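Here the complex is missing one protein chain, while the rest keep their positions.
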Amino acid sequence: MAQISMVEAINLAQAWELQNDPDMVVLGEDVGVNGGVFRATSGLQQRFGAQRVFDTPLAEGLIAGVSVALAAQGLKPVAEIQFMGFIYPALDQIASHMARLRNRTRGRITCPLVLRMPHGGGIHAPEHHSESLETLLCHHPGLRVLCPSSPQRAYGMLLGAIRSPDPVMFLEPVRLYRLARQEVQDDGQALPIDRCFRLRNGDDVTLLSWGAMTVEAMKAAERLAKENIQCDVLDVASLAPIDFDSILDSVVKTGRLVIAHEAVRTCGVGAEIAATVAEHALYDLRAPVRRVTGYDTIMPLYRLENEYLPGVERIVDAVRATLVDG
Amino acid sequence: MAQISMVEAINLAQAWELQNDPDMVVLGEDVGVNGGVFRATSGLQQRFGAQRVFDTPLAEGLIAGVSVALAAQGLKPVAEIQFMGFIYPALDQIASHMARLRNRTRGRITCPLVLRMPHGGGIHAPEHHSESLETLLCHHPGLRVLCPSSPQRAYGMLLGAIRSPDPVMFLEPVRLYRLARQEVQDDGQALPIDRCFRLRNGDDVTLLSWGAMTVEAMKAAERLAKENIQCDVLDVASLAPIDFDSILDSVVKTGRLVIAHEAVRTCGVGAEIAATVAEHALYDLRAPVRRVTGYDTIMPLYRLENEYLPGVERIVDAVRATLVDG
Amino acid sequence: MKGGTIVADFSVPYLQLLDADGRLTGPLPSLADNPQEWLAMYRMMVRTRLFDTKAVNLQRTGKLGTYPPCLGQEAVHVGVGAALLPQDVVFPVYREIGTKFWRGVTLRDVLLYWGGDERGTHYVNTPQDFPFCVPIASQMPHAAGAALAFKLRGEARCALGYIGDGGTSQGAFYEAINFAGARGLPLVTVVVNNQYAISAPVRVQTACETLAQKGIAAGMRCLQIDGNDLLAVRVAVGEAAERARRGDGPTLIEALTYRLSDHTTSDDASRYRDAEEVTAARAREPMVRMRRFLEERKLWSDAQEAAWRAECSAEIEAAVQEYLTTPRQPVDSMFDHVYAELPRSLEWQREEARRFSGRR
Partner (left out) sequence: MKGGTIVADFSVPYLQLLDADGRLTGPLPSLADNPQEWLAMYRMMVRTRLFDTKAVNLQRTGKLGTYPPCLGQEAVHVGVGAALLPQDVVFPVYREIGTKFWRGVTLRDVLLYWGGDERGTHYVNTPQDFPFCVPIASQMPHAAGAALAFKLRGEARCALGYIGDGGTSQGAFYEAINFAGARGLPLVTVVVNNQYAISAPVRVQTACETLAQKGIAAGMRCLQIDGNDLLAVRVAVGEAAERARRGDGPTLIEALTYRLSDHTTSDDASRYRDAEEVTAARAREPMVRMRRFLEERKLWSDAQEAAWRAECSAEIEAAVQEYLTTPRQPVDSMFDHVYAELPRSLEWQREEARRFSGRR
């Protein structure tokens, strides 16, 4: 088993499924010869041909709309949106058709497909290249929204996504693409796409995050462990629908909850989790749920990026506050 | 003072400002000769001419993008999006430019404008004509998002919106357009656009809603009053930024909170309010915050519309549950 | 512009076969030289118009929701229907019931849909056709996508995408035809130019002298036709579909017609257009001329007309009864098709919906 990066894992998962599912096609901007601007589709066109892995014109709405019909026609499109900040032109197709076609036709026409997209900041990218817009997707019933945080989970969850009968939005944290390498078995095994993953066991505080923030959360948990504060760290991973059973189990155990995400605070997925937890486990909560999030401002250009993105310090501080509070 | 409907109030406010602000222009689909599909701009083109009130091609992205530049050029565009369900093609302009231009240019170029749009269901309209998508806007810092719930507030808040230096999304509940008439003084007085409005005073439970749901909330409050349950009913009105001061004051007083909105539950504005209240007033809460919302499903075609939209029964039930809970 | 040479040249042809008086303007192409089909098409136009009239009445009496009539546009819709094969796939907007009926969609289905019931999208006879599409132009990328699927699989099929004159202002329309051009996809685009987008006349949408020329920007074959001429529609769409199926690429057809009705039953067209204009347009409507054409050839008579109308009316009446007596879907139906399987987190919401069902 090789040590591979997340972007390699994503590449492998696509290759596996292209090999095994003749209906799968890969499309998007620069996914062909260039192999994607992050190389997530590198070599796939060479290996599977331009009939199955191909570049589209520069139009995200088109990519999404064409994918809807490819899926309706029984193909399995796995399309790349080059950066999540460029999802807007595709939102009409995502919201009005992907999320609804099954419901609209009472199941006659369905839309199983995957939209992959780099997510989040931290790589000093230009404007609009660092957005975390999961809320825009999670607010649309009918979609599944995933965000893996390790090479292994990326591999398994992507396979799960491709095999899902539902349309799946697959958010890939750019900061993790090459951050760490991990042994990943290229065995075609899918991971569940409706579950949290527990990254660390602890009894004092539940610490929830996803994507690149899981790395900050784990660092925070390690730091806090030295003060004898034990965090139960969960990678939410499936942002819609959310696995509230696991989250509530953990909160009932710890009585405290901190949520960390990069996205803007207002109406972020953290708000939904905090609201649901406070609704279902209010009497188990020993302190207010704290959210450590991007501010309600515009993600700044890169010189101030690290002032904007939640980091270890803010998470540690929130966890400590939670313990002081209650 | 005449008794007028909300749609007439909206018409009057635009006429007032067109009369007094030579830079204001009205644009959108069918806003000219036809006066808008709900007649919100009826007679304006006749009165102010086709230079100031004009039809655009059928393209919401264009309407939004053109408005950005009109505003940057010192005009004051008040544009209509025919239904909120058709906001998607405009979201790129709204999120990438309206919300950001001031920040991007450190204040050099600003974007004061109003996008008006019918909001919500309840009139047995076709598919996509009944959406409540405020979350998509509230999640974008830089925008103000308003939703009036009476002719008077519509008049005053629309004037406030037009005079605001910020881009304002003005959501008009279709169900209220002609539901009730009210005396409205056509005096050009703006109302604040950063405040809640208290619709009823009570000490037992805080009941928050906006748009057409305020009518259901008020009916619920009246029903509950007969059981001697006194609701503090607030029309949130300004959905972004939210007036949390008023909300927290009320919750501290009542110790209980029920939020009713038409939009999908997950990541709805109700989630943000619930999360923020539970964060800042956890120890004042005597029961879990309850949300009465649209389900996490697709707004059904109209035969089941009333099964989907939250109504008096569900609100009453939630308030009662809040009292039993705590 | 001094020093200029010409690097590209284009022209937009126009096709009319049957003039407003029902006279042929020239020899009939073999594609349309089929008396059996003339009759079938004419009958379908009559059936469609009778249904359309009934649907408007149902709405007026509170028995149907907002409904977009197709009065005056039947030739486009029926001609398209006749030009396609069952394996082709249609991507409609919301007005093209003539095409749907031709392809076997039932009258009841259409009533159910505009009656606020999702089951109206069932289409047992044409299971791959897309349902009505309300967000303007968003169906066009689907049409291009299906055409891509056919091409990738090497199937001799075409996708037919409808778009209105108003719809040609939306970016999605251009993106789709541009893509179809770039990949040489088997896509036939029919721009139904009925002169209005709700209240906006075509000149609000564009300065173009034809909407057909939008195809030039997509690098595709394009033409304009008399859309009230059933035979021209049949020929132009038939040729385009055949080219598409045999791999000769996409075509864009602008069909000139006129919306004789209000935009929908919620609209009042007298607010924005003159009675004279409508009267003039009525003289060019599609059914009279086709009837004359048939009558002159002794293929149709007043008696046949009366009999066929009676037959259609009875069928429509039966469908209306069926529609009106169809019980609403259970409240669970809101949850049944959001995902392939109901997620855990939706279970309690379904419980809540059940609990309050019928108790507002």
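A, B and C are the chain letters, set down in written order, and residue numbers restart from 1 in every chain.
The working rule: a contact is a pair of C-beta atoms (placed from the backbone, for glycine too) under 8 Å apart; a residue touches a chain by one contact, two chains touch by 3 or more.
In this text the structure is predicted, and so the values were computed from the model without any measurement.
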### Query
What are the shown chains in contact with the chain that isn't displayed?
A, B, C
### Message
One chain is left out of this view; which of A:L12, A:V25, A:A40 or A:A59 touches it in the full complex?
### Response
A:A59
### Message
With the missing chain put back, one of C:G181, C:G227 or C:P343 would touch it. Which one?
### Response
C:G181
### Task
Return the single residue from C:A172, C:L187 or C:A255 that touches the missing chain.
C:A172
### Query
Which residue from C:E74, C:E239, C:D262 or C:E285 sits in contact with the chain not drawn here?
C:E239
### Query
Given the full complex, what residues of chain C touch the hidden partner chain?
1-17, 25-27, 29, 168-175, 178-179, 181-182, 184, 203-210, 212-220, 223-224, 232, 235-236, 239
### Message
Need a quick check: the contact residues on chain A for the chain that isn't drawn.
### Response
29-30, 32-35, 37, 55-59, 61-62, 85-86, 88-89, 124-129, 265, 295-298, 300-308, 311-314, 317
### Footprint left on chain B by the chain that the document does not show
25, 51, 56-57, 59, 61-62, 64-70, 72-75, 89, 92-93, 96-97, 102-110, 141-142, 144, 164-166, 194, 241-245
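Quick note on the criterion: only the chains that are shown with their structure count from here on.
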### Query
Where the centre means the average of the CA atoms, what chain is farthest from chain B?
C
### Query
In angstrom, rounded to a whole number, how far apart do the mean CA points of chain A and chain B lie?
31
#### Entry: Mean-CA-position distance for chain C and chain B (Å)
36
### Query
What is the distance in Å between the mean C-alpha positions of chain A and chain C?
40
### Query
What residues in chain B touch two or more of the other chains?
61, 85, 88-89, 127-128, 295-298
#### Entry: Per-residue multi-chain contacts in chain C, two or more chains
118, 135, 171-172, 333, 338, 345-346
